[in-house]
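This view holds just a subset of the chains, kept in their places.
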Amino acid sequence: MADSTGNGTPLLDELEKGPWPSFVKEIKSMAEDNKMSQDLLGQLEKSYRDKTGYWKHGGIVGVMGYGGGVIGRYSFLAEEYPNVAHFHTLRINQPSGWFYTADALRALCDVWERHGSGLTNMHGSTGDIVFLGTKTDELEPTFAELTKHGFDLGGSGSDMRTPSCCVGPARCEWACYDTLHITNDLTHHFQDELHRPAFPYKFKVKCAGCPNDCVASIARADMSIIGTWRDEIQIDQDEVKKYVESGIDIHRDIYANCPTRCIEWDGKELKIDNSNCVRCMQCINAMPKALRPGKDRGATILIGSKAPIVEGALLSSVLIPFIKIEPPYEEIKDLIERIWDVWGEHGKNRERVGEFIQRVGLGNFLEEIDLEPHPDMVAHPRENPYIFYEEYYEEGEEEEEEE
Amino acid sequence: MAAGTERKTDIGPPNYEQFLAPVIKKNYGQWKYHEVLRPGVMVHVAESGDKLYTVRAGSPRLLSIKTLRKFADLADKYCDGYLRFTSRNNVEFLLTDEAKIDPLIEELRELGHPVGGIGNAISSIVHTQGWVHCHSAATDASGIVKAVMDDLCQYFTDTKLPGKLRIALACCLNMCGAVHCSDIAILGVHRRPPRVDHSTLSKLCEIPSVVASCPTAAIRPATVEGKPSVEVDEERCMFCANCFSVCPSMPLNDPLNDGVSIWVGGKVSNARTEPMFSKLAIPYLPNNPPRWPEVVQAVRRIVEVWAAGAKKYERMGEFINRIGWKRFFELTGIEFSKEHIDDFKHAGLTYKRSAQLRH
């Protein structure tokens, strides 16, 4: 029996069956020669039996000079499972686009074999490499070995979180800017903000190369950078015809799915009214050989998405309708800093920037970060008549003006 | 660490460029189009004519270093050492030699990693820690994911669905799995108000922060057995656990009442329709480890209703919007109840404010 108490894991064993790869097999295979994994298995079996978790609430622990990157974790069942009495995770900043070489991967494995449970998440929900569980006194040695191999910790707590991005220009024909480069650049530029929590709450950045948003940035990032274009969709009419011949029904599959119905097809030529195209990607997705984003590319910057706690979930909302994304990204860095300044000063504790904007009002927020209001920032103008006109005439003033 | 070595900090992540295959470096930003060749396999063709083959394999996300080393070996054997992971935690092998695809897939299969998830398929379930690592979990994460994916694996290895289907799981309302915009979301829920540990509260927590943490103002300061503590108005509690996030003396975990809710119809992409939040389908299913049969069955039923009724490209939410929620409840056999009607801050905006109805 792989679990330390020797009681067996009849419940977890059930999860070794079936066609999908089994996390139980993963834990068991480590449990063969790693005590932490053994105790994890034991405690988890008990959780399955009792229908509850046995981990204690948080705990501040970390590596020297860093405020984030480690999630402290202690067991309620330390006596029964002493090897997971401490079971902290390390968040390790992934390379942009989650690209690896076999050697880099092996290096990570070697470090973790020496210092932890040997279990990982590839990757965590934010994008980090997650080293799943070790003792407090293994944190520094792990960190030292990681940096030796060129890896550093990611974010946790009230800091900038590890930015992430879609595969972008590395493998995707639709990338409207270099998602990998800017992600790496911003991450390096803001190392201090990533490692030393000093914000009201977490701040996540995600970069998607086009409106398909393969990194879910609009739902999961305080700042979402989503590629788009300003000019016309590139059309190869011959390829359109080939799609039609091979069975695509332009009316049903393309026209009827276009949100603004700005596509026309007379059987010979596909016409797009680009002034009314909202860059949704659908027609391009459906006919990748025939259609491509325009050539004048950049991104829309949106702000403020998050999970529901506490005021309800938010999607990011438009902050900059269109911007060119080019190194050294000064304009964007500057924008980010202006946002942090205002939110840092006026944000409440545990108030995400999206909630902050709702509280102070987008109009006021724009003034503070020095951006002009633009109709693209709203789904529609206000419906309620409660306008804060900011000035009014005092008696006598009007006459003065007329002089 | 040997004395005398300078401690390195703030070096940031390794530069991704060192991990890019030569074919990628050469054609970086110069891809022309792609084609899905078969389930789990696609090719990207560059302006230069170069081709890059991707083989995507499913992963439990929770991976041991033993498996990772096997991936590394496969990458060396078939891909000159290059591989990547996706935003949904699958592993992708990047090949230039088409002939190597079949043997790679064969080896992956032997290792227990099905190939698929590309195109009109279900991809891996984005999920979280659950009982494996988190203190907050109302359910396990990996266990449900395994059970559901075992059941739906065919939809991963096929591309016979109308469009993409994205499932996510989060083990508590913090929603680290970002389930709020998923075609199908599985969400761990507490259903019993926090049980205040009066003996530790004043030591471990700041009472004003605890009181302020509650979105429904259910928490009041109170003196209990002579000690400063708090009291919870149970009628007002909707089990968000935000109080527990700021104060360990307010645990909500409860084996009898914790369980799972099911949500549907969210999406993230801007394709066709704007991004949408997931909406409540089933308020509560019990925690029934190890294989959560009620959850598995409910998810399958929803997938099947969608798969049978949706038009090409149509995501879950788009499908439901087309047929109407009434029909969705009829088709899935789920009962519509009071819990489905929003009663939080913007509730009024979710009431049906028009006479456009299907009768």
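Just so it is clear, A and B label the chains in written order, and each chain counts residues from 1 on its own.
The rule is simple: contacts are C-beta pairs under 8 Å (C-beta built on N, C-alpha and C of every residue); 3 or more make two chains touch, one makes a residue touch a chain.
Just so it is clear, the model here is predicted, and its values are computed rather than measured.
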{"item": "Formula for the entire assembly, written in the chain labels shown", "value": "A x2, B x2"}
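Keep this in mind: only the chains that are shown with their structure count from here on.
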{"item": "Chain A partner contacts - residues on chain B that touch it in the complex", "value": "1, 7-16, 18-20, 24, 28-29, 31-35, 44, 52, 54, 58-69, 71-73, 75-76, 81-87, 89, 91, 94, 112-114, 126, 128, 130-137, 140, 142-143, 145-147, 149-151, 153, 156, 170, 173-178, 180-181, 209, 213, 215, 240, 242, 244-246, 248, 251, 253-255, 258, 268-275, 277, 287, 289-291, 311-313, 344-346"}
{"item": "Chain A to chain B touching residues, read off their complex", "value": "11-12, 14-15, 17-27, 29-30, 37, 40, 44, 47-48, 50-58, 64-66, 71, 73, 87, 89, 93-106, 108-109, 112-113, 118-123, 125, 127, 132-133, 140-141, 144, 147-148, 150-152, 164, 166-167, 169-173, 175, 178, 180, 184, 187-188, 191-192, 195, 211-216, 218-220, 226, 252-253, 257-259, 278-282, 285-286, 288-289, 307-313, 315, 349-350"}
